[in-house]
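Note sheet for the following structure.
Selected chains only, in their assembly positions.
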Amino acid sequence: MRLEKYRKDFPILKIKINGKRLVYLDSAATSQKPKQVIEAITDYYQNYNANIHRSIHSLGEEATKAYEEARETVAKFINAEKPEEVIFVRNTTEALNVAAFGLRKIVSTGKILLSEMEHHSNLIPWQQLAKINNAKLDFVGFDQDGYLKIEELKQKARNAKVIAITQASNVLGTINPIKEIAEIASDAIIVVDGAQSVPHMPVDVQELDIDILAFSAHKMLGPTGIGVLYAREELLKKMEPFIFGSEMIKEVSFNNASWNDLPYKFEAGTPHIAGAVGFKAAIDYLQKIGMKNIRRHDQEITDYALKKLSKLVNIIGPKKAKDRSGLIAFTMNDVHPHDIAAILNEDGIAIRSGHHCAMPLHTKIGINASARASFYLYNTKQEIDLLVKSLEKVKRVFEK
Amino acid sequence: MKEIYSEIILDHWKNPRNKGRIENADIVIEDSNPLCGDKITFYLDFEKETIRDVKFEGSGCAISQAAASMLSEIVKGKNIYDIVKLEKDEIEKMLHVSLGPNRIKCALLPLKALKLGIYSYIGKKYKT
């Protein structure tokens, strides 16, 4: 296991749950944090905490510098052309809201095309936009194996103004061919939900040729409360701001205000400075390992898990690890996913159960809920073996 | 640690008591926990201020379904004003487990549905 040595950086992996060492298989919900990230946050609060942008005392200058360096780090990480194309928000959900709301005049009554595998956060903002604008919402389906129906997309993309789609499904695990989609729909604004992809594989916005990308720090070793909206500069300039207040304005009188330059137009109020600092530390850490290595590791674990689990449970989504991100959702006939998760928890194994904020997807495949194990760079094959053993126990306990 | 799935819970899950419907029940009430997909429908017959008969249908996790089954046994013949006083503590005692803030919602769903049913019965009574 090539990445085993990094486990020691994650303090939480040493704790015990019900007397057993924690086996954390819920990184798709939120990842754990290496000590480098925790220490960066502590260092910020202990040594240079100050409000940013306006302040010219040394602490303020230092905090401003750190915050803007975080922006540059993110920009380089996704290969944005300019740091100003990176807007700090709370999470993927807010990023997609800022995008949908900001595009409302540009989209007008044009068609918005989504897929049927979207997370609620990439569905409900567009439902709202469609309602406000009286625009059409359309959906591309997925086949029995969980692959996006590309032929259907080709049809439906023709007159779409926006295509908003996830790069990796948080239930099916499917990795969608974003570059191909962007080529097919070169006239549409391509919005990508990167919540499950950016943490797990190299993502290059210029190479993919997309317009908007959303992702969360907390799913990629970073702190809670910070995420990113990336958008092309020309688009950001045209988009309406979402939150109004200090920092996002240039001039204000009692009855009027003019918006500030990018990226500040979209960042009102005191931002999550410590979050940006921690996020930078997380990206530095990921880059030290290398995103290709992380992707390879995820794939190895997923491949191993697919083989081991397929005899025991009903796996949802593609059969091949190379088409999946590092997560596996499954069901076990009669046994409710909550009960699976609860039994596993007795063995110290943390997995998720429910609809994973993808209710329409679950309805579509005819289930209420599923169990999901998800992996990251700190997981090992031994942990998969423990998962399998514990699932066998589930089977025994719930035998009718 | 005590295991969460005691014999009793598993027994009620495998052999639910009072499962089914009452035709022409005084009150039929459905509630669900959309976060996890658990669903419960109670069929209730009343005799003045007591529950004369109760049956339920539902789908969901073992905790929610066992809780419904156990609760149906307990409340049959009981005074409705005593039932609406039941709280989280009594349910945890009934199930012999203590549950976290998320999982407890499964355990409390049947009680919530039952109380809703009783309130609509009371509401109906006072209307006529």
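Letters A and B mark the chains as written, and numbering starts fresh at 1 in each.
Keep this in mind: contacts are C-beta pairs under 8 Å (C-beta built on N, C-alpha and C of every residue); 3 or more make two chains touch, one makes a residue touch a chain.
Model, not experiment: these values are computed from the prediction.
When all copies in the structure file are included, the protein chains give the formula A x2, B x2.
Here, only the chains that are shown with their structure count from here on.
Note on chain placement: the centre of subunit A and the centre of subunit B lie 38 Å apart, centres being C-alpha means. Contacts from subunit A toward subunit B in the complex involve residues 18-19, 335-339, 342-343, 346, 353-355, 359, 362, 368-369, 397-398, 400. Within the complex formed with subunit A, the subunit B residues making contact are 1, 3-5, 10, 13-14, 34-37, 59-63, 103, 106.
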